[in-house]
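Here the complex is missing a single protein chain, while all its other protein chains stay put.
Note that the chains take the letters A, B and C in the order they are written out, and that residue 1 is the start of every chain.
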Amino acid sequence: MSKLLSLKEAIAQHVQDGQMLALEGFTHLIPFAAGHELIRQGRRELHLVRMTPDLVYDQLIGMGCARALTFSWGGNPGVGSLYRLRDAVEKGWPRPLELHEHSHAGMAAAYTAGASRMPFGLLRGYIGTDLPGVNPDIRSVTCPYTGEALATVPALNPDVTILHAQRADRQGNVSLTGIVGAQREAALAARKLIVTVEEVVDALPPAMNAVVLPHWVVTAVAHVPGGAYPSYAHGHYARDNAFYQRWDDIARERDTFRAWMEKHVLATADHAAFLASLVEKAA
Amino acid sequence: MSKLLSLKEAIAQHVQDGQMLALEGFTHLIPFAAGHELIRQGRRELHLVRMTPDLVYDQLIGMGCARALTFSWGGNPGVGSLYRLRDAVEKGWPRPLELHEHSHAGMAAAYTAGASRMPFGLLRGYIGTDLPGVNPDIRSVTCPYTGEALATVPALNPDVTILHAQRADRQGNVSLTGIVGAQREAALAARKLIVTVEEVVDALPPAMNAVVLPHWVVTAVAHVPGGAYPSYAHGHYARDNAFYQRWDDIARERDTFRAWMEKHVLATADHAAFLASLVEKAA
Amino acid sequence: MSAYTPDEMMTIAASRALWNGCVCFVGIGLPSAACNLARLSHAPDIVLIYESGTIGTRPDVLPLSIGDGELAETAACVVPLPEIFTYYLQSGRIDVGFLGAAQIDRFGNLNSTVIGPYEKPKTRLPGAGGAPEIGAHAKETFVVLKATPRSFVPRLDFCTTPGYLGGHGERARTTARGGGPRLVITDVGVLRPSPESQELTLTALYEGGTVEAARAAIGWPLAVAENLEQIAPPTDTELATLRALNARTRAAHSQPVRLPF
Partner (left out) sequence: MSAYTPDEMMTIAASRALWNGCVCFVGIGLPSAACNLARLSHAPDIVLIYESGTIGTRPDVLPLSIGDGELAETAACVVPLPEIFTYYLQSGRIDVGFLGAAQIDRFGNLNSTVIGPYEKPKTRLPGAGGAPEIGAHAKETFVVLKATPRSFVPRLDFCTTPGYLGGHGERARTTARGGGPRLVITDVGVLRPSPESQELTLTALYEGGTVEAARAAIGWPLAVAENLEQIAPPTDTELATLRALNARTRAAHSQPVRLPF
């Protein structure tokens, strides 16, 4: 039984409305193709989890797919706001969004606890901030040696984590290179793991200490070249910083956002067609 | 100010009697040369820390350097007993040895906590075992979300950690390849870090996701080719499994052990002379 | 079929308990031999994990230590040791933890710490290593151990690794999430826990084995299943594969290492 599916099949078979979903990737290897496919298939009531929502969640939130968001930094990196995220939080459009807000260190601890199947993560964190006042999930324990209070966060165990990676072999072993963020922790914390990849190869090169997700922790692999665009895949293509800057104009208003999403995501059959639709636009 | 010292200088300047010392390396990259130099310089009252004491601590314990041992598995891997460790525990020879005993998972959590400067590490561990009954450092906290009791271990923060690695550059950046055990955690948990290396190079190759200890966490680097023998350095030489088997005979009795240590360690000026003395013996 | 030793039969019986694709946390010694024999015979896609951090390793010879270089070279990947215990073991991702021990009691609890009192031991054994958490978290554990009244004891000198504790459901009332010792392979036969009391019960004998011989080797009054199974003797292929593996291993481990300087 092969783990190799089309992205359409992988999302259809493994993602359901109402689930907790983590599409991870810290700036690098963000699974945009998978995000678009979730929108095309009309998933709803999702609890989205990501350290940095980025454009990928701005799109899902703006299209009304999300009920809740667990996150730690929700901007357009180096550019400014995520206007669709802001519109949902500030105005409840297209629907209200429940926030579970953390710091990066807290999210990292929560994913690490999830991957370790511990009920909570521990950090010396949140000292003097107002975050515990707005997120009742941030609590504390007393150190049994020093008596000191330390912050705790509940483990994050997504129903499904979706990653993008450079390559997989036919068995489903997945290899990542470059900035790996909290991807491995998010992957190992999940009940199911879907990975889109730039390449499927017969055999991965010897890994030694490189970052590998062994095939038996992977639920499905989909071959989606360019699947991280406009984020990037180290060794394959660079981050489209100019697109991130253009997003500021596209997403600022509801109608320009909807028009862009309809033309480039809803009206395209898959990621190859999405990428082609962007080239047309430039021509 | 260069971090590059001779091993003799590094031990003389940075290791003092009575300190807590971790010579880490899980089967691979065990810093034997550094262990021998500690014996030559007559360090005493050490609190030795290692997951697997291995021959390197059998030697230090048998030579009377250690007051206490924190560990989780004290055998000769694949061969049997560490007779010098047993003699110290069973008969108090050459002096009694205070034991702080853990499981591997507990030691790993303790080093990880040390590297993170948390006062304790957390694990779902020690369930149903007699270890907490003999090690009062193993305690518990109650999960603030589930009410479940989870095991805790106090952080390990050695005064000095000593590692062996394949290579360093002249700035003191250190690169490790292969089985890395808990070396990085032990290194980052320590107040001082000494690393012996097979090679010193002008510049390390691009590391990306490889295991590197940056120069500013390293206290001193000593160039000691063969410094892990009879353990091994991946890419340089293999583990001398035959020597590990011979150690069973050498260390079984006090007099054969003392004679071996005097001839090969105390009577040799440095690691090159130690290695040469073994070749002579074979001739 | 060739003649074979009880050790060979025990290793082969242990290897047969592993299935293709099973994710196995391997202890050194007999467990390692059984796991690699399985991989080289009926279970080519078994995933072997050693606590040194080597995942999906395929060594050509048996490692002497848990961290021999060949384990790293033939692994799908090598991760830092803390991750093996948190992300792979504690997370419940291990199907079978394969353990040895110095002592076992009737509820499958294991001692690898001391013979005699802890503070003044008669024999100081190596200690816990990964075993306590393997015993707690693997979906099931297999134990392989030669049967003698000194190793199969009514009462452990020290409990290093939890089996079924006092039996009668006691383990299920702890926070241990794994299933415990489902299979104990000895040189006199195979023991499994009874469904009610979890007491280890003789359920299978080797060719030529008898209940009397098994009882004589076990240090407590051994319960015997009503329908004792008969374990098939080694096939020629199994024996040949195991012997070739052991021969390669002996040759490799006795080879002197030459330092490159």
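We take it that contacts are C-beta pairs under 8 Å (C-beta built on N, C-alpha and C of every residue); 3 or more make two chains touch, one makes a residue touch a chain.
Every value quoted in this text rests on a predicted model; they were computed, and no experiment measured them.
**Student:** So there's a chain missing from this view; which of the remaining chains does it actually touch?
**Tutor:** Contacts of the omitted chain with visible chains: A, B.
**Student:** Using the definition of touch stated at the top, determine which of B:A210, B:A242 or B:A272 touches the missing chain.
**Tutor:** B:A210
**Student:** Per the definition of touch given earlier, which of A:L4, A:A68 or A:L131 contacts the omitted chain?
**Tutor:** A:L131
**Student:** Tell me where the left-out chain touches subunit B, residue by residue.
**Tutor:** 112, 115-118, 173, 184-185, 188, 204, 206-212, 214, 216-217
**Student:** Tell me where the left-out chain touches subunit A, residue by residue.
**Tutor:** Subunit A touches the chain not shown through residues 26-28, 51-52, 71-75, 77-79, 81-82, 85-86, 89-90, 101-105, 108-109, 111-112, 123-131, 134, 148-150, 178-182, 184-185, 225-226, 229-230, 232, 234, 236-245, 275, 282.
Going forward, only the chains that are shown with their structure count from here on.
**Student:** Which interface, named by its two chains, has the most contact pairs?
**Tutor:** B-C
**Student:** Could you tell me the distance, in whole angstrom, between the mean C-alpha positions of subunit B and subunit C?
**Tutor:** Result: the chain centres lie 28 Å from each other.
**Student:** Between subunit A and subunit C, what is the separation of their C-alpha centroids in Å?
**Tutor:** 40
**Student:** Where in subunit A do residues touch two or more other chains at once?
**Tutor:** Those would be 117-118, 208-211.
**Student:** List, in ascending order, every residue of subunit C touching at least 2 other chains.
**Tutor:** Within subunit C, residues 72, 78, 86, 90, 177 contact more than one other chain.
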